[in-house]
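The complex is shown incomplete by one protein chain, all other protein chains being positioned as in the whole.
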Amino acid sequence: MGARLGGILVLGALLAMALQAPAARADDEIVIGAALPITGPFAGSGLQTYQGLQLAEHDINAAGGINGKKIRFQVEDTQASNSVAINAFLKLERQNAPFIFLSSFTVQNLATEPEVRKAKVPVMYAGGGVAIAERKNPYMFRIRANDRLRAAAAAESVISVLKKKKVAIINVQDQYGTAAAEQLKKDLAAAGIAVVAVETHGIRDTDFAPQLLNIKNSGAEAIVAFAYIRDAGLMIKQRRSLGLTNIAFVSVSSVNEDSMLELVTLPDLENIIGVADAVLGQANPNGPRSVQFVKDFIERFKVPPDGFGSVYYDGAMIVAEALKKVGPDREKIREYLAGLKDYQGVTGSFSTAANGDMLHRLSIVEYIPGTKDVRVIKDVFDNK
Amino acid sequence: MTKRLEHKLGAVILFLALMGGAAFLSDFDLRLAILSILAAISVIGLYFAFGLAGMIHLAQAAFVGIGAYASALAAQQLHVSPWIGLVVGVIAAALAGALLAYPMHRTRSHYLALTTVGFSVSFEVIIRNWTSVTGGYDGLGAIPLLRLDTAMRSELEFFYICVAVLAACVVAAMLLRASPFGRALIAVRDDELAAAASGIDIARLKTKAFILCSAYGGLSGALYAHYGGFISPDDFGLARAIMLLSMLIVGGEFSILGAIVGAFFLTYLPEWLRFIGGGYMAVFGLFMLAVLIVMPKGIVGSLGAWLVPRVARSR
Partner (left out) sequence: MDAAFQQLMQLLLNGIAVGCIYAIMAISVQLAYETTGVVNFATGQLVMIGAVVGASFALSGRLGVGEIYVMTLASMVAIGLVFAVTVYWPLQSRSISTVVIGTIAVGIFLQNIALIFFGPLPAKGFSPVGDSVLNILGVVVPAHTLFASAATFILIGGLYCLLHYTSIGIQMRAIAQDVEVARLMGIRTTLVLAFTWALTWVFAGIGGLLLAPLWLVDVDVGDSVALKAFAAAIIGGFGSIPGAIVGGLLVGLNETLSAAYISTKYKDVLVFGLMIAFLLFKPRGIFGESVNERG
């Protein structure tokens, strides 16, 4: 077959490996890594996380950067694959980033966790699965409320807000939906509430009539739905066209996001409340900062921020603070984050618990009649 | 004679230099190399099923998955060493291959392709939902790693292990190809009617090729499971199966070298293209198309033809 052919292939391979060499970095900038889904089916949720970081980059640099140096967020695509997520992480780690953001997908976070431990680089992630915290990795910090709290908030909304006794659950068939539904069942059982139906749906299913009709027949007085934006939007529309608006509906984490609200009309939202990841703007405890954040975000991206955009923004601002105080040193940043208490961000208040969770609040919200805006009925905290 | 010896010596020295140089590579670079090698092992299997036996096989990732889960579960639940796990993975995948191959042996081209597609998708659904065994969407973590416990970096050590396994796979493949089994496959590929007329039991032959392919896939999967210690259904679905077959076709479906080249090329290409930003996967699609159009025999086939035009191409 020829030594020539073999030789060419080997040379080609070496050349290719050389192309992988990390790009030269300007000395006067600090590069922070972010492994986010930019292409593939997760790109929709990836977009807000990316936008949050972009706005933060702008704001940090506009305020003088990190002690004079500019900050830059280097984003690498994770697609929807765990393997590619690990590739993205390792690529960023190789560039000696002092800090890396991971995506909001629990399974990607779980897959990357061993590498984080090996590399000893502090990371923030937004996957809600408690399984991640159970790994007890001191380098991982969760900047979003975890799914156990989400389920607890859903339980609270049924028990003390809606005051219903017979509940149906419908969850997306993936790690998040399954784990959240399990937790909710436990919480409701402990409160003596009957779960009369549990339905599941696939991501990107198109017809929820089978599930909704089964729920109708079960006599449920309230439905709790753990679903992603697109599925929640469809489900809400189909609920109305099937005439089931008399059954109260609790939408968990797909309630006040603009991308969801765009898909539904006002009448669709009848008798719906939700558990919101973040209530931004005036209603936020950090009102003025939050209002400014929303305004800047809309100006830059033409869409309002949601709970993902805001936590990544806050995360980035926290990292900037860390860099200013302790410099681009991985261990020192890790220590700083581990000890963070009461940082007031645009989403809420961040305090790091022993298991790495930083955000401990969710809000039960309802729609202001006649609008798609929400107001907070009740906040739910986890006890850390 | 001396020239051949020179070439061989040169090749050995080059090989040793590369292996030595690997010690200087970062974990990221080693990971890409490892992933390429693991893919190459699967794709060598496809060389038998598709390159030789002509079956358009879009379910190889499922067999990789079977090998991965079988090995992981054996190591976790039965507490066997990961090395034994590799054997378990291979056997599990081969058995599954046998189960699927027999009913398929009469099916042809597109229908075969679509059958494998259906199997791929069904496999994904089952793995995702059979939570008690596979862990479902959460995936399976804390899988014991396959290492030799030397003083080397973990990633580097595994890289060397993979290189050794790949070498063994290549030698086995070459021996199989030269064997009566291999020659019969080639005869069938060239002219199925004539082969049948000369008494070859085509159905059995194809079944064997399929099982062999599954075994290679299972080995790759088992290695993968004990590489990162974490597997999940995402890695073993239709998209991955399509990618594996593409690796063979892009690399050159008529040779083992093609399988390896294709595996490396399509593993590295998306990473090379990252710098493009948001549209890089579109460029990836274009690249694949370009290679298919411009290099009809795949990279190895076409490069080979361009370099050595006078030598008769033997498969």
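Couple of notes before you dig in:
When the chains are written out, they are named A and B in that same order, and each has its own residue count from 1.
By our rule, a residue touches a chain if its C-beta (ideal position, glycine included) is under 8 Å from a C-beta of that chain, and two chains touch if they have at least 3 such contacts.
For clarity, every value in this text was computed on a predicted model and none was experimentally measured.
Residue B:Met288 is the one among B:Leu145, B:Val163, B:Met288 or B:Ala305 that touches the chain not shown.
When you scan A:Asn61, A:Gln95, A:Asn137 or A:Thr200 for touch with the missing chain, the hit is A:Thr200. Considering the whole complex, the residue from A:Pro41, A:Gly64, A:Gly287 or A:Gly327 that touches the absent chain is A:Pro41. Only one of B:Val121, B:Leu145, B:Leu176 or B:Ile200 touches the chain withheld from this view, namely B:Val121. Those residues of chain B that touch the chain absent from the view are 50, 56, 103-104, 106-115, 117-119, 121-122, 125-126, 129, 238, 242, 245-246, 249-250, 253, 278-282, 284-286, 288-289, 292-293, 296. Within the complete assembly, residues 39, 41, 43-44, 46-47, 173, 199-202, 204, 206-207, 209-211, 213-214, 216-217, 229-230, 233-234, 241-243, 259, 262-263, 265, 303 of chain A touch the chain that is not shown.
One rule holds for everything that comes next: only the chains that are shown with their structure count from here on.
Mean C-alpha positions place chain A and chain B at a centre distance of 35 Å. Contact residues of chain A toward chain B in the complex are 1-6, 8-10, 13, 16-17, 19-20, 23, 38-40, 76-77, 79-84, 86-87, 90-91, 93-94, 106-107, 110-111, 113-115, 118-119, 129, 131, 173-175, 178-179. Taken together, the chain B residues at the contact with chain A in this complex read 7, 10-11, 14, 18, 25-29, 31-32, 35, 128-129, 131, 136-139, 141, 154, 228-230, 232, 234-235, 255, 257, 261, 264, 268, 270-272, 274-275, 277-278, 280-281, 300, 303-304, 307-308, 311.
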